[in-house]
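Note sheet for the following structure.
Showing chain A:
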Amino acid sequence: MPDENFEPKIIGFFCNWCSYRAADMAGTARMNYEPNVRIIRVMCSGRVDPDFVMAAFAKGADGVLIAGCHPGECHYNNQNFKTMRRYALLKHTLRAIGVEEERIRLQWASAAEGAILARSIDEMVERVRELGPLNWPKQWEAPPEVEEAIKMMEAEHAEALEVTA
Partner candidate 1 sequence: MSERIGIYVCHCGSNIAGVVDVEEVARWAGENIEDVVIARDYKFMCSSLGQELIEEDIRKEGLTRVVVGACSPHLHEKTFRRACANAGLNPYFFQMASLREQIAWVTKDRERATKKAKSLIAAAAERVALHAELEPFTVPVNPATLVVGGGIAGIQASLELAEAGYPVYLVEREPSIGGHMAQFDKTFPTLDCAACILTPRMSEAEAHENITLLSYSEVEEVSGFVGSFKVKVRKNARYVVEEDCTGCGICTEKCPTSVVDDVFEAGIGYRKAIYRPFPQAVPKYPVIDTESCLYFNTGKCRICEKVCPTEAIDFEQQDELIELEVGNIILATGYETFDATRITQYGYGRLPNVFTSLEFERLCNAAGPTEGKLVLRDGVTEPKSIGIIHCVGSRDVHYNPGCSAICCMSALKFGHLAIEKSEADVTSFYIDMRPIAKGYEEFYDRLMEEGMHFVRGRVAEVTDVALAPEEEGKLIVQVEDTLLGKQRRVPVDMVVLMVGLEPRPDARDVALRFGISCSMNGWFTERHPKLDPVATMTDGIFIAGTCQGAKDIPDSVAQGAAAAARVLSMITRGHVQIEPIVAEINPEQCSGCRICNELCPFNAIDYIEADAVSEINTALCKGCGTCVAACPAGAITGAHFSNQQIMAELDGLLFDVNEHDETMQPEPTAA
Partner candidate 2 sequence: MRYAYYPGCSLTRSARAYAESTAAIVGPLGIELVEVEDWNCCGATEYIAINKSAAYALVGRNLALATSIEDVETLTAPCSACYLNLKKVDRYMGEYPDLNQRTNTALAAGGLSYEPGTLHVKHLLDVITEDIGVEVVAGSVSQPLAGIKLAPYYGCLIARPALDDEPAHDTEQPHNLDDLLTALGADVVDYPVKTNCCGGHMAQISASTAYGLIGKLIGAAAKAGADAIVTICPMCQLNLDAYQTQVNRHLGTKYKMPILYFTQMIGLAMGMKPADLGFGQEIVSGKPVLAKVGLPVHEPAGPTPKRRSRRNDPSLPMPGSRGER
C-alpha cells in the first residue's frame, strides 16, 4: 500500500543539447515542478545504456525518465532513433520482470520546451507516487546460494578476460 509520505525517487537521463537545456529553460522561467527527478547529464539520449536503467532501479530508484531531442532534431543527427528502439525493448523487458510500465518514460523536449518537460515530470511523479515504491532491492534479495553462484561466475569471467589469444 502506498505510504502517505512516499516521495518517489526518479532518475532522469537528459541529453546535453535539447532536454538539459529545456530543464535550464524551465528553471530560468521559474516554472514550478516536482523535485523528485534527479538528473544525470549525458551527451545524447543514445548514450543511455539499458544497464543504467536497470542499475537505477536496482539501486533504489522508483522510476526512470529518459529525455532527448525530438526525432529529426538530434544534435548527432539520428541517435535518438536508437534511443527509441532501446526504449521499446526496455519496456518489454521491464514488463516481463514485473516492473510497471509507467515507471519508465521517454520524453522528447526541445530546448525551448521547458514547459512541456516540467509538465511531463509532474505527470510522471504523480503516476509513480500512485504506484508506490518499487523496492526492487528488497524484492530481489537473492538467497545466499545464488549470491555465491553469481560471485563465482564473475570470477570466471574475469579470468577469461586475462587469457590472450
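Candidate entries met the following condition: all candidates are chains of the complex that A comes from, given by their letters.
Note that in this section a contact is a pair of C-beta atoms (placed from the backbone, for glycine too) under 8 Å apart; a residue touches a chain by one contact, two chains touch by 3 or more; residues count from 1.
Note that the structure is predicted; figures quoted are calculated from it, not measured.
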Once the contact definition is applied, which of 1 or 2 turns out to touch chain A in the complex?
1
Candidate 1 touches which residues of chain A in the complex?
7, 9, 11, 17, 20-21, 23-24, 26-28, 30-33, 35, 38-44, 46-52, 55-56, 58-61, 69-70, 72-73, 75-79, 82, 86, 110-112, 118, 137-138, 140-142, 147, 150, 154, 161
